[in-house]
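Heads up: the structure comes next, in structure tokens.
Every protein chain of the complex appears in place save one, which is left out.
In order of appearance the chains are A, B and C, and numbering begins at 1 in each one.
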Amino acid sequence: MINAKLVAQSHPNHQTIVQISETVAFGGKELVIIGGPCTVESLEQMETVAQHLEGSSVQALRGGVYKPRTSPYAFQGMGEAGLDVLAQVRSLYNMPVVTEVMSIAQIEAIATYVDMLQVGSRNMQNFDLLKALGQAGKPILLKRGLAATIEEFVMAAEYVVSHGNPDVVLCERGIRSFDNYTRNVLDLAAVVALKQITHLPVIVDPSHAVGKRELVAPLAKAAVACGADGLIIECHPEPEKSVSDARQALSLEDMVSLVDSLKPVALAVGRTISETKGVGFKPTPICCVA
Amino acid sequence: MINAKLVAQSHPNHQTIVQISETVAFGGKELVIIGGPCTVESLEQMETVAQHLEGSSVQALRGGVYKPRTSPYAFQGMGEAGLDVLAQVRSLYNMPVVTEVMSIAQIEAIATYVDMLQVGSRNMQNFDLLKALGQAGKPILLKRGLAATIEEFVMAAEYVVSHGNPDVVLCERGIRSFDNYTRNVLDLAAVVALKQITHLPVIVDPSHAVGKRELVAPLAKAAVACGADGLIIECHPEPEKSVSDARQALSLEDMVSLVDSLKPVALAVGRTISETKGVGFKPTPICCVA
Amino acid sequence: MINAKLVAQSHPNHQTIVQISETVAFGGKELVIIGGPCTVESLEQMETVAQHLEGSSVQALRGGVYKPRTSPYAFQGMGEAGLDVLAQVRSLYNMPVVTEVMSIAQIEAIATYVDMLQVGSRNMQNFDLLKALGQAGKPILLKRGLAATIEEFVMAAEYVVSHGNPDVVLCERGIRSFDNYTRNVLDLAAVVALKQITHLPVIVDPSHAVGKRELVAPLAKAAVACGADGLIIECHPEPEKSVSDARQALSLEDMVSLVDSLKPVALAVGRTISETKGVGFKPTPICCVA
Partner (left out) sequence: MINAKLVAQSHPNHQTIVQISETVAFGGKELVIIGGPCTVESLEQMETVAQHLEGSSVQALRGGVYKPRTSPYAFQGMGEAGLDVLAQVRSLYNMPVVTEVMSIAQIEAIATYVDMLQVGSRNMQNFDLLKALGQAGKPILLKRGLAATIEEFVMAAEYVVSHGNPDVVLCERGIRSFDNYTRNVLDLAAVVALKQITHLPVIVDPSHAVGKRELVAPLAKAAVACGADGLIIECHPEPEKSVSDARQALSLEDMVSLVDSLKPVALAVGRTISETKGVGFKPTPICCVA
């Protein structure tokens, strides 16, 4: 019924492993937790985030520098200056970094600075972008479209893989529905289905799915329980001051607590979450950052 | 924003406990698992189900005798003869029984025979039925409407409670959406929200939500992980021969395995699932059933 | 694909005509326009409405006396006193009257007083009510459920007809969707499809569909253009003071203008709208109302 070829689950135990750094890989027994703000606002902001998270089980940082905004008059992201911020925190804190790519012209620069390129929901069927990402040379985090069927989502991944890039991680982030109590409806059945249909890693973004921080932690546990390979969660040093999506970001303290609370759930379903080095642990700074 | 009075969570640790038998209660630390077929087809069928499940952690039986069917020409359920079947298995196997009520005229008979009356999705806003159930004298299992908002769901419960019956358990069972890969979209964020908004127990029906048996077990785990107080899951001695919803029913063996697999997840979030007495354990039959 | 029997279009020119008074019938060349408030509030209110509309092309009155409300604390309608109001205006102004029935127990009383019983969206799959309406002895106005598929809608009509009542008029009134700019999404393709699938008359309720009065008139024209057999439109002497759905009701003046503006559209598609007798025309009052 779903006519994927390259991403289709062809035999039961095939599982693609997508490596984004020496130690961080999606699709293995260990789950990958990505944390960080919706938008990169300054080096200081990202350093504060990284300092808090580096000692926790959060293994990768997120932060948007090219932002898809409904209004052309809303802040569109720091652009290249933001990429520079990401490169600095990446190097200083030794954490891989994920950021969104919105157009073919941005691919080269982003791929130079970060470890994983995110395709946002609004671009899930931007087929020319998907084809170009087949040659990006870096792993892709492909978010489900706002109203994409499971078939369309799988076939979007097939576009990237069939154009040369096997390193695709799928991300369920909620779909549009009639109830505005939550921003979107988190579709965990899609996670289960995608794990059965494809051999790609599948992660979950509960923050964008629900849009209310008080709902994030229980849904993160649910995602782990049903077999997700990781999570991407928004957090911010001062959530209420976030330039975008302020209502859904966790404080850094809550982020660390949330991740800790996931560990027993992961174990209950045969998975693990990386060791905590200790909240606030700060490694020796590297003197000369590129 | 949601103007519930009686069912609203007024102070943090208020939790309604809904007791359906001496030993089975929703809302406590122990989760309640309800199992059984979509439709009661015969005494033999229900006995087979009960024999398998009584020794497992499944604590209550389900089975429809009045069936809401899209077509007037589809089997409408066994009716009163089915109530008699339910009464017999209830007595023989000492398990509380849940069945659907479709109209005010059925309340008295159903309340005489079973332990909990289910209001189906299509009747969630059948307000006259809800009012009448305020006087049913038995606990109510209220399923979310196919496209009911969280507010409408909460207020439907308020109808029952404000008309005299405080024993309401909410059940998330999937909402309508655009993708027909699954039958509905299971909305676990609603479970989390309902637990925050109300003090009522909230359970999940993953079977009707997804409509495909291979997706049920992981979603049952997810439901437990995000804080559900129980599950209602379809199972059948010969799923492919079920007179209704054959595609989603589990075999009895898979049902028992599923329930066992939930135990570590429950523990991981501070909950428990009742002891297993041993699969297939058969108590001494009672000689004279009413 | 849709397994209706009695309501299915079996040969191209079969069209059921549903007569609700000597001169008002759905399904013929002449369209039927029903107008009136969401809720019957007083005899005075209904008289004001009737006085304005009786001279226009509006041929029937609507007004709810049993109201399905999300909250049990909202006004539930005038009940039997409201039926009495409807009976009086019906008799005084010689206009047939439509009102909603919410439960089996109300059928007899409502059928005694009014000319057509409306089944609301929330009860479209209240199958026991549908079956009982098969014996109501009066025509049924069946509104589409909030998230009912076309198949489910057709089969709901089949319930009524197969239980003995061939006089069913279908009403499209908008379905739930993700955008809250309008209250629901008016699905005129459903009207076209229903006219092809069944031989029943199909009318449109643009007021509930969109929930904003400034959108009603153009959509009423669209409904006529695509083949609807009539319209049901909310209007109120003082829309902003309506006890329910104030945002969508037209003033009585706007209602009359709207109906006039439909006439050329009706003619353009080979239909007619009844003669205007002149706005405000008042017939000799009947001295002794029942």
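The criterion applied here is as follows: a residue touches a chain if its C-beta (ideal position, glycine included) is under 8 Å from a C-beta of that chain, and two chains touch if they have at least 3 such contacts.
It should be emphasised that the depicted structure is a prediction, and the values quoted were computed from it without experimental measurement.
Novice: Which residue, C:Leu6, C:Ala109 or C:Ala193, contacts the hidden chain when the whole complex is considered?
Specialist: Reading the full complex, the residue touching the unseen chain is C:Ala193.
Novice: Out of A:Thr48, A:Ser162, A:Gln196 or A:Ser274, point to the residue that touches the absent chain in the complete complex.
Specialist: Residue touching the absent chain, from the options given: A:Ser162.
Novice: Among C:Leu117, C:Ile175, C:Ile233 or C:Leu258, which residue is in contact with the omitted chain in the full complex?
Specialist: Counting the whole complex, the residue in contact with the absent chain is C:Ile175.
Novice: What is the set of subunit A residues that contact the non-displayed chain in the whole complex?
Specialist: Answer for subunit A: residues 3, 5, 68-73, 102-106, 122-123, 125-129, 131, 145-147, 151-152, 155, 158-159, 162-163, 176 touch the chain left out.
Novice: Residues of subunit C in contact with the chain that isn't shown?
Specialist: Where subunit C meets the chain not shown: residues 147, 149-151, 175, 177-182, 185-190, 192-193, 196, 209-210, 214-215, 218-219, 221-227, 264-265, 267-269.
Novice: Determine and list the subunit B residues touching the chain excluded from the picture.
Specialist: That gives, for subunit B, the contact residues 147, 176-178, 180.
In this section, only the chains that are shown with their structure count from here on.
Novice: Chain with the smallest distance from its CA centroid to the overall CA centroid?
Specialist: So the chain sitting closest to the middle is B.
Novice: Rounded to the nearest whole Å, what is the centre-to-centre distance of subunit B and subunit C, using the mean of the C-alpha atoms as each centre?
Specialist: A distance of 37 Å separates the two centres.
Novice: Where in subunit B do residues touch two or more other chains at once?
Specialist: Subunit B, residues with two or more chain partners: 147, 151.
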